[in-house]
Structures are given as C-alpha cells and as structure tokens.
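Quick one: the structure is below, questions incoming.
Every protein chain of the complex appears in place save one, which is left out.
Read from first to last, the chains carry the letters A, B, C and D; within each, the first residue is number 1.
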Amino acid sequence: MLFKRIFQFIIVYFTGIISLMIIKYTLSLSNYVIPGLPELAETACDHFGQYFFDVINTLSVTLLGQIISIFMAFAVGIAGRKSSWTGSFIKVTAYNIQAFPIVALAPIIFILLGDGFLSRLLIASMICYFPLLLSVLGIMASPVKDMEHFYLVTGKMRWQLEIKIRAFENLGKLTTVITGSATLAMAGTIVGEFIAANAGIGYSIRVALYQSDLGKILIALLMIGIVISIYQGFLETVGERIKAKWLGTSAESTSLTKEV
Amino acid sequence: MLFKRIFQFIIVYFTGIISLMIIKYTLSLSNYVIPGLPELAETACDHFGQYFFDVINTLSVTLLGQIISIFMAFAVGIAGRKSSWTGSFIKVTAYNIQAFPIVALAPIIFILLGDGFLSRLLIASMICYFPLLLSVLGIMASPVKDMEHFYLVTGKMRWQLEIKIRAFENLGKLTTVITGSATLAMAGTIVGEFIAANAGIGYSIRVALYQSDLGKILIALLMIGIVISIYQGFLETVGERIKAKWLGTSAESTSLTKEV
Amino acid sequence: PKPMHAEKNNINYRLKWLFNASVAGDIYADEKGYFRAEGIDVTVKEGSPEKNAINELELGYADFGVASADQVIRAINKGADVYVIAQLFQVNPMQWIYRKNSDGTKEFEIKTLQDLKGRHIGITFGGNDETIMNTIFTLGGIKKREVRITGVRFDFTPFLRKKVEIWPVYRNSQGVILEDKLYREGESVGFFNPSDFGVNFVANSVITSGKMLQQHPETVKKFLNALIEGWDAAMNPENEAITLELVKEKDKSSSSDIIKKQIFETRKLVKPTESWETGKINVDAWKQTEAIMLKEKQIEEPVNIEKFLK
Amino acid sequence: MELTCKNLQIYYPQSNTSVIENLSFSMKNPGFNAAFGPSGVGKTTFARVISGLQAPSSGEIETRNIDRILYTYNLERIPGWSTIKMHIDRVTDSIREPLKQILIEKFAMKEVMHLRFSQLSMGQQNRINLIRYLLQDFDLLVMDESLANVDEKLRSEIILTVKELFPDKMFIYISHHLMEVSRFCNEILVFANPSDRQRYTMVKGLDYKKGNINKPETTIKQLLDTTMLEIMNAF
Partner (left out) sequence: MELTCKNLQIYYPQSNTSVIENLSFSMKNPGFNAAFGPSGVGKTTFARVISGLQAPSSGEIETRNIDRILYTYNLERIPGWSTIKMHIDRVTDSIREPLKQILIEKFAMKEVMHLRFSQLSMGQQNRINLIRYLLQDFDLLVMDESLANVDEKLRSEIILTVKELFPDKMFIYISHHLMEVSRFCNEILVFANPSDRQRYTMVKGLDYKKGNINKPETTIKQLLDTTMLEIMNAF
C-alpha cells in the first residue's frame, strides 16, 4: 500500500524528469535553464540530506497546520450549515477571507503576528482549510432524513448528534477529503515558508529560485513527493482503521461477507 | 439574496478595517505601517476605478480558470474513482502535482509556456482544481447501491450513468463545492497574476506590495470582495436553477409541499 | 554555422523589473521610437523576480534582456550562451536603508563597516544582497555572531515596525518610496551603499545570446544604439518632464513626486559623473563580482567573465 | 382524547387531482385505529399531515388531550456507529427500562441486539425502529407500514403486545393486511380511490385484545368475514 504509493510517485516524478530532459535535448538548452542528468545527480548527492531534514521540518508544521484547519473547517462548516442568516454570514466570512490571496494578506498577517513560526502556521492552515471547509459544508448541510426523523420528532436532536449522523453517513467522503488535504496542508506550509520563514523546504526552494537553480528545485520536489506519499499513506491507514471501527467491520469480516 | 451577500461582505470587511484601526491606535503605529482612515479614503478615491477594472479583468480569467478546473476535477475524479491500480495511479498523480507548490512549479511553467495569459490561466486552474478534485473524488467513489443495483445486475451500467447517478445523489454537495470554488479560482488567478501577469488585480497588488502600500492593498481587497460576492451570488442562482430543473421541482412547488 | 548577417525584425526585450523609473531609459527608447528609427521592431516586456531573461534568451522567448551580474555569471558557469552588451547601472542599486534616528535620540549613521556591528540587518537569503553583505562582513572583519540577521521578504513591515534596523532595498525604486514615507512621519533615513566601501558588485546589465551576436550582429548594434540613446535621453535633466510623463504612463500607481525622485536616483546610478559614458561595461567591477562569487562558492570554478563582455 | 379533521384538502402541484379531498372524520378515545386503502390513495400523505410534518392545502386538524404525535415509517434507519442495543439504551429513559426489556423480548429481538442496524434483516429493522418509538413519550403514534416486512405470526403477537402495554394511547396503524386490520383495529378509516362515490368511510373493526379470544372460533371467523367485506366494499 505505502510502497505502491511511493512507487507510483516515483513513476510520476521520473516521467516529469524525462519530459524535461526531452525538452532540454531537443531544444539543446544549457544546464542553466534545465540541468542535465549528471548535474541533477550531483545536486541530489549534495543536498539530499539537507532537503530531507527541511522537508521533515516542513512536515511538522504541516501536521499542526492540517490539524488546525480540520478543526477550523469543521467549526465553520458546522456553524455555517444552516441556511439561516447567521449560517450564511459565517459562510460568507469564511469565503471572503479565502478570496483574498494569502500573498495580499501576508503583510497584515505579519503586522499582527510578526514573522516566524506562527505566520507560517497560519498561512499553511488558511490554504488547507478552505477546500476542507467546502467539503465539510457540503456534507454538513445535507440532512440524512431517514435517520434524523426520529430525533427530530422526539425532540432529541442536538447539534452534536446531527453532525455525528451526517459525518457518519459520509465517512468515506470525509476520509478522502481529509487524507487529500494533507497535500494542501503541505503546499500551504511551503507557500508560507516561501513567503515568511527562514526554515523548511519552502525556504530552500525560495533560495534556489533566487539562484535560478532548477536542479535544486527538482530535488526538493522529489523529497516533498516522497515524504508526502509516506504521510498520506499513513493518514490513509489511520482513516481505514477509524472507518473500520466506526462501521463495526474488521478487515476480516468485510472479506467474508464480500460482494462477489 | 445578492444584496444580502454584498451586505454581509461589507460587514466583514469593515470589521477587518476597524480591527486594523484599533491595532493602529493602540500600538500607535504610524501611517506607513497601517494607513489611517483619511489616507484610506484618499486611496479609495484615487484607485477605485482602476482597481475595479483590474478585478473585472481578473474575473474574466477566473471564469475560464474555474471552468477548466471543473472539467479537470471531474475528469480526474471520474478516472480516479475506482480503487484499481490505474485509479489510484491517477489519484497519486493528481495529488502529487498539487503537492508541489505553484511557486516551485512556476519556473517550470514559465519555461514550458512562456509568460502571459496561458501561464496565468494554468496557475489559476491548478489552485482551484485540487480542492474541487477532492470533493468530486469523494462523491464519485461512493456507490449509491440502491440505485445502481438495477443497472449492475442487468448489465446496463456504463460509466457515464454511474457518474450521473452519483452526481445526482450529491447535487447539493456538488453545487456548494462548485460555487465555493469560485473563490478558489479567484484566489488562484490572483496568485497567478501576482507571479506571472502584467494585468489584473493580482498584478496591482504586487505593485502595491513593492511600494509597501497597505492602503492600496486594502482597497484592492474591497474590490475583490464585492466582485466575488456578485459572482458567487450569480453562481448560486444558476446552481439553484439547475437543481430545481434536475430535481423536477420549481421554487413554487417546493414552497407548497414544504415541511412545517 | 555560417554567420547569416540577416536582419531580425521582431525583437523581444525582457526587463528585470516592473515598469517604473528604474527602467526609464528602456521606456524612453521604446516610446520615443528610437528602436523604430533604427529599423527594428522591439517589444519591451516587464520583468519580475520570477522571470528570468537568460532562460528566455535560450528558449527564444526574448532576444535581449536585463539580468544582474550574478545571474549572468552563474548562467555562464552552467554553460549558458550569454553575453553582456551593456552595463546599465554603474553603481549597484542594491543598498541598505536605515533610520538615522533609530533609537529616537542619537543620530546614527554608517560611516565605517564597524558601525554594522551589533545591528539588526535584513538579508534576502539566496539573493545577491546576501553575497554582497557577506563580502562586506569579510571586508570589515565582522563575524556573523556580531550582527543579528533576519531573512527578508518582499514587504517592509519588519523595517517599518522597527523590528529590523538595516533593510535591503533597491535604492532608486523602493528606496525612494520608503524614504518618502518615513520623511512624512518625521524620520530621516540613510543608505548604506557597499560601493562606498569598495565592493562593486555589478547589477543590471543588458544581455543577449552568442547566437544573436553571431547571426544578427547588425541588429545587436542597432538595438544597443537605440537603447543607449534612450537611456541618455531619459537621464538628461533637460528631458526630465518627458521622462516623467513616459514613466507615469506605465506606472500609474506612483505619484509624480515619487517618480521624479526615482529618476533622480536612477540618474546617479547610470551616470555617476556628468561625462560618464552611458552603458559602459566596468570590466574591473565584473572581475570583482566574479571573484566574490567564487569566494562565496556561488560558482565552482572561474568563468573568466571578461570574455563574455562585448 | 380525540383527533378530528374537518374538510381536509391536500394536493401536490405535480398531480392534477387532490390526494386528500374534503376529508372529515373524528377518532375518539385511546385505542388501536387504522388507516386503510389501496396503494397510492394518500395514506402516507394523510399521516404526515396529521403528524404536523407537512402542511395541508386547506382544512383543519383538531386534537383534544393529544399533545405529542409521533410519526414513524418503515424506511427509517438507525445510525450505524454502535449496536442497536446501545442506540436503544441511549434514547430510553431509565424509568422505561422494564418496558424496554419486555418489548425486546416480545418483538423477538433479543438475539440480534448486538448487531448494527445495517446488519439486520428488513423485518428486524422494522421492529427495532418501532421499539424505539414505543419507548418515547407520545399520545398518538402513527405507524406507517411499520411492520410491513415482519411475518404474520410475529406481527399479530406484536400488535397484541402493544395493545396490552399501551391501553391509554392512541395508535393509527397503516397496513395493507386486510385481515389483520379488521381483527385488531378499532376504528378503521378506509380510503377509496378518487373514482368511488364515497372516498372516506369509517368502519368498526373487531378490536381484538389479548384477553378476549375466548369466543368460539366460528363466530370469530364470521365476524371477521363481515368486517372484511364491509371494508372491501368501502375500498
């Protein structure tokens, strides 16, 4: 499973590299525009370790950022699920904040939070949170009538229960979205680092970009891809566990009662 | 409906401005860090018209970018919905491309496409498409067993039908996500313009940033917010129409058979 | 291949920066029809940090461009086919701004390199200001731990909020704007200019490809003539009103007052003395730049940059 | 205890005719009543309207001593995150604990309480859903085909149990089982197709209770046949 993921990523990555090489050699571009394979290999050797630790550093922020945005997305999605004025107000607020590109908000963020870890985290969360919000809102706003009826007519419905029912009925969708959002959190962190930090792989990419060093960027991308594959594989496993637990099926049982 | 949206945005916006002012006066920051209200008003008068046209320019790219990303998201979401090797490969590719922050991919995009409209469009679509993909994938990967059974056992199931059924059953979620993604497309376009264009509001924001002019940025944000409110209101109306048509209910009929 | 000596008519010229006073000469040459007068059709394209004229030369998106010396040297080091045909700025506009009354009472000024000690300095990691500042540190015998260094982004807030004392800016664009902003709030500023201390790291220069030089030498000559003529005219104080109008046309969001000051500062960089030949390549400065980059391990081996200066 | 409808009128915009047309009736006193009629005649619509889930197009619904009306139908589902036992426990007041035990026992659900809802057979799903409604506060419970997928023997057992345990509640039982409705229900509101002259008739059922099956078998059969005939004529 995990190896499949990494393997698939490697295929994608090297397809990309090969395309670049084809472009390079058909247009006979210099190593400055697109580095050749030997240069790439050299860059890899020189910077592999450094970039690996950079990505791990980034990952730590990603993790926190993702958790924060999951919480934010659920909070806003839940608060905004009703079609009441408040609900739609919360939605509008959430939407509008996102409409402002982070780069434009960045100065304001820096004024309020200073630069460093917090800004990096905030930017990461903001980029990751909105897509999550969209999905959570979609799920939280659709009633599951045949389950909710009982609680509604008996006056037992509380908002926590409503959310639990809707989340449960859309468990598959939610785990897909949350797993997928790891990528967004990573991208967000990197953007944040690019703008605001002096650590992490985003920062390293910025430095490489200033030096127009595509080779370094490509190696950084490789590291990002590998680490994110692992992280996502991990999330997927956790997701499966949670699903199995909540649905009350073990891997064993599902295979026994399987559809043929 | 539309006015409600704009009104809500205005509330959000001015709450933001007021918070900034509070920060300004409590920390007694000078006008160059956070401009005062008179400076803001002046900037607004000077640049309102220009920024309005910039935003309209941006909106035109947003529109196209959103359409492209909707198509891309559906294409990939549909292709990647099966848990087969190919399905998961497509998913991994889609995820990985996104994991790479646009800022890191930008040099490669410029190398391949040059600067100008195409790069701007591509970046906009990429930022908008992934969150859409996540939702579409979530929806497309969950079978609607009680509807699909017939087509499966009678051998009438084709992929188009499967998609149609799943889309139909999740119409509410899909319209929420597509409407919401307008914001993402806008943010994406602005980021694209920020990096690559020489027109649009993103470009103007960049210019303002190089001049460290927070006042201009705030006015630009106001324009963005208003225009996006209108655009989203429009999308929502269209979404309602489509829903009503597909579900076979008119606004009139739903109110007559309403739940009390 | 045999030189073709043919004319090339549709020419793309990629700048390094947005349209503003720092590219006044380029705008002038374009708008006043100097290129057309030479019989060439030139499209002047705006630059930005993410755009790279050297890449565009190779890919054929541009025929001429503006790049800084460190970009050129790094590209040559990696086998790019790049030649320098003019040096626009004789003095590097990359300088550091600071408040003269930063602590409210005492007048502060950087008179010697030792004045940097104990200060909080901004540096764009990976940017050429990092290379320059490192050279300054070596020159002044300043150890990294004797100063505080903060990474710099494109916005100035940390400097404006007095978090960082000495902040890198382009002297003739952002430098002017910042100076003006602070002046309005009653603060006066100074600029730390490395070339005052003997560090002549070359900045914006006009480049083209070897292929262009070989295949269309006439076109190169015409382009260069028109461009230098444009810069000469733009920098001529007598033409100030015209230059101002032309720049304002392209840079709507800056006030005339600011643009006027920017032109004034740009003039000092382009023509350090009244009689300075516009666009002249300062070979010694290029050699020094190469030496600095070699020492800072920006390049692995010497490129003999003088061979690429035409 | 009384439920009265006056000139009830319900139509759906998509339909050309009214579903419920000028319906007036009254059901008095607690007991096991029924709504009966051909498929598509409007029983569910009627039930939802009197339960307040849907607004009538016109007409009035009046109740006396009926404060809580619950409507339950056979397609309801119970969330799947825990076993049905845990769900039932959660929604049951502790004072109804003994009642719960009896219901589970009598509804033959004891063996499957450790399963999740989706693992139950259709009839089991019907039964557990009905159980949880019976454990709530209500004055009138409308059961829309609540036992549609349960076998006849168990269904009779369940109905008798409910009648025994809830003597002072009112029920409206919707079912397609003519004999069952005739035998166990008291007041039967029979819906006829729009083409018939008289659309609504109130028929008196045998209202069997657990105690009174002591009449001779043949008498019962005859009585039942009469009632069934009466209903079929109204139908």
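Points to keep in mind about this one:
In the analysis below, a residue touches a chain if its C-beta (ideal position, glycine included) is under 8 Å from a C-beta of that chain, and two chains touch if they have at least 3 such contacts.
Since we're looking at a predicted model, the values are computed, not measured.
Remark: the omitted chain is touched by one listed residue; of D:E76, D:E145 or D:E187 this is D:E145. Interface note: of D:Y12, D:F25 or D:F166, the residue touching the hidden chain in the full complex is D:Y12. Counting the whole complex, the residues of chain D in touch with the unshown chain are 12, 14-15, 37-44, 74-75, 108, 112, 114-115, 119-124, 126-127, 145, 148-155, 176-178, 232, 235. Residue-level contact of chain B with the missing chain is found at 146-147, 149-150, 153-154, 156, 164-165, 168-169, 246-248.
In the analysis below, only the chains that are shown with their structure count from here on.
The largest tally of C-beta contacts between two chains is found for A-B.
With each centre defined as the average position of its C-alpha atoms, the distance from chain A to chain B rounds to 17 Å. With touch defined as above, residues shared between interfaces to two or more other chains in chain D number as follows: 53.
Multi-chain contact residues of chain A, defined as those touching 2 or more other chains: 33, 107, 111, 206, 209, 212.
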